[in-house]
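One structure, as structure tokens, below. Some questions next.
In this view, the complex is presented without one of its protein chains, the others remaining in place.
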Amino acid sequence: MHQLVEYADATPDVRAVYDDIMATRKTDWINNFWKALANDPVTLRRTWESIKQIMAPGALDPLTKEMIYIAVSVTNQCPYCIASHTASACKKGMTGAMFHELMAVVGMANETNRLASGYQVEIDEQFKTP
Amino acid sequence: MHQLVEYADATPDVRAVYDDIMATRKTDWINNFWKALANDPVTLRRTWESIKQIMAPGALDPLTKEMIYIAVSVTNQCPYCIASHTASACKKGMTGAMFHELMAVVGMANETNRLASGYQVEIDEQFKTP
Amino acid sequence: MHQLVEYADATPDVRAVYDDIMATRKTDWINNFWKALANDPVTLRRTWESIKQIMAPGALDPLTKEMIYIAVSVTNQCPYCIASHTASACKKGMTGAMFHELMAVVGMANETNRLASGYQVEIDEQFKTP
Amino acid sequence: MHQLVEYADATPDVRAVYDDIMATRKTDWINNFWKALANDPVTLRRTWESIKQIMAPGALDPLTKEMIYIAVSVTNQCPYCIASHTASACKKGMTGAMFHELMAVVGMANETNRLASGYQVEIDEQFKTP
Amino acid sequence: MHQLVEYADATPDVRAVYDDIMATRKTDWINNFWKALANDPVTLRRTWESIKQIMAPGALDPLTKEMIYIAVSVTNQCPYCIASHTASACKKGMTGAMFHELMAVVGMANETNRLASGYQVEIDEQFKTP
Partner (left out) sequence: MHQLVEYADATPDVRAVYDDIMATRKTDWINNFWKALANDPVTLRRTWESIKQIMAPGALDPLTKEMIYIAVSVTNQCPYCIASHTASACKKGMTGAMFHELMAVVGMANETNRLASGYQVEIDEQFKTP
């Protein structure tokens, strides 16, 4: 059910997505995530179109977005996404120092999230004002 | 067990931490998280010293760090931390557009984390090279 | 501590559970999950009796229940449970198309769960009425 | 930043999404989730279009999809999504008996996910064959 | 669907469980968790019988078990379970100092769990020997 769909075996609509991924990312290969999703061309296209829109430069730069992606993936303990987005962030310029600070913040946030809930801390009125 | 420790009732060591929090953050009040932690002065000090070190400007700027904090807190569904760090990020310059893009990335990462694990995708060799 | 307990080495009470698992599931082997739990016969029996009761046909059919099991396991990122319950669901008739839609819903739910908490959305009055 | 966008105050593009939501769901009101997302019209439209596509009848019926949505939301402990999708599922015909069985499966899956990881159970070869 | 089942309105089988809960816990009231589960008498009984068996004194004492329950509930950010099991642990003798250390461990474990996965640390051979 989850075999990887290689470019050579792909239908035209899957190939079109693969081509757009490679063109957008300026790369010449497709990683396993997309090859697995290609078993379901509708989800493949929707997911790629969404990611393409979301990860494009905007109010936040692409590297910041990759680091946010890593923060979520590490919190969720998703090995695939940690590996792929860390590689992606490095390619976009994340230095070792940036990665180290990212991990430090992610670790601390996971800690204080639990201290806040464990101590059953109520939200301050000051934080409720939009 | 979890009553909030107000400044007026605090011991000198707790007051010293409160003073440092207010001086570092250039504010004149202490939020409930610290008042709850103050029931355990050792944890109060260690947590504050760690956060002060981690959130200081470095390879990543303070606003980027706040947004990473939000990404983790939203993923963990911690209402207190979402409210407090969103307020904090706004104070440091997060615009509505930045917040919207942050949420879009956090949402998408949470989605693709599950697609990757649900499809049992293996990590590409290319992502294993450090 | 976690060695797998094979049928040949099992005590009578563990064998009785193994026999019931194989009879109930119409299969001739025991998967590693049960062989690991067999180190604690009390938990083995309680867990099996609970699962047997819960996964039996009722207001929901067994395949729907397997898909719900997958949805939880994917959300929690449990590789063992994803693999075993996906195999189980296939055996009970889950088609590729069903699996793809299941993954799409699981992914989207994980996304909107975070959008709802990140935007600090309050529950509508209409949803509070039982 | 997170004020709710009411229909009367919405821009034409937001109103177009609101209209489609109400028409698709055969209802005359918009719940808070969409009113919050409307602060970011691009995310509002993308999220709605995705959900509309994903939750439509297909290999799985809409009620089964709602129950999968609940399974994820309960696992993630998202109060808003639990409330809204439980209401939604009831409207689509979920009976009390179905809800009870759904909860029983979700609870048990969350339990055995941890037993599998805590006992460090390796995936059986039989489960690795697609 | 989720109304609370009061003792006066309960069927004999639900009352039997309520009676056993009160006798076992040496208390004269039933907390909302059980009153909600009572909508599904089968799940009510199975869950109570399981908890009664699991939380009884054994190789671990009941207070240690309550603190483990809190550790899980805090990690999952479940407000109801945090409140109820913290109250339970206090009744069984948890002091403020014990609670503070419990929270410190829970917080730190949540932090290092993410550092381990974020740095993609491989399991040492020494830890693989049972």
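Here are some notes:
We call the chains A, B, C, D and E, going by the order they appear; numbering starts again at 1 in every chain.
Everything below uses one rule, namely that contacts are C-beta pairs under 8 Å (C-beta built on N, C-alpha and C of every residue); 3 or more make two chains touch, one makes a residue touch a chain.
Bear in mind the structure is a predicted one, so any value in this text is a computation, not a measurement.
The shown chains contacted by the absent chain are A, B, C, D, E, with contact judged over the whole complex.
Listed by residue number, the positions of chain E touching the unshown chain are 2, 29, 31-33, 36-37, 39, 43, 47, 50-51, 54-55, 58-60, 64-65, 67-69, 71-73, 75-76, 78-81, 83-87, 95, 97-98, 100-102, 104-106, 108-113, 115-117, 119-124, 126-128.
Touching the omitted chain from chain C are residues 1, 39-40, 42-43, 47, 76-78. In the full complex, chain A contacts the hidden chain through residues 77, 86, 90, 96, 99-100, 103-104, 107.
Note that in this section only the chains that are shown with their structure count from here on.
Listed by label, the chains touching chain C and chain D alike are A, B, E. Fitting chain A to chain C on Cα positions gives a rotation angle of 120°, stated in steps of 5. Although chain C and chain E share one sequence, what matters here is the overlap of their interface residues, and that overlap exceeds half of the numbers used. For the pair chain D and chain E, the distance between mean C-alpha positions equals 27 Å. Rounded to whole angstrom, the centroid-to-centroid distance between chain A and chain E, based on C-alpha atoms, equals 34 Å. Of all residues in chain A, those touching 2 or more other chains are 1-2, 39, 42-43, 47, 50, 75-79, 83, 86, 102, 106, 108, 110-113, 115, 117, 119-120, listed in ascending order.
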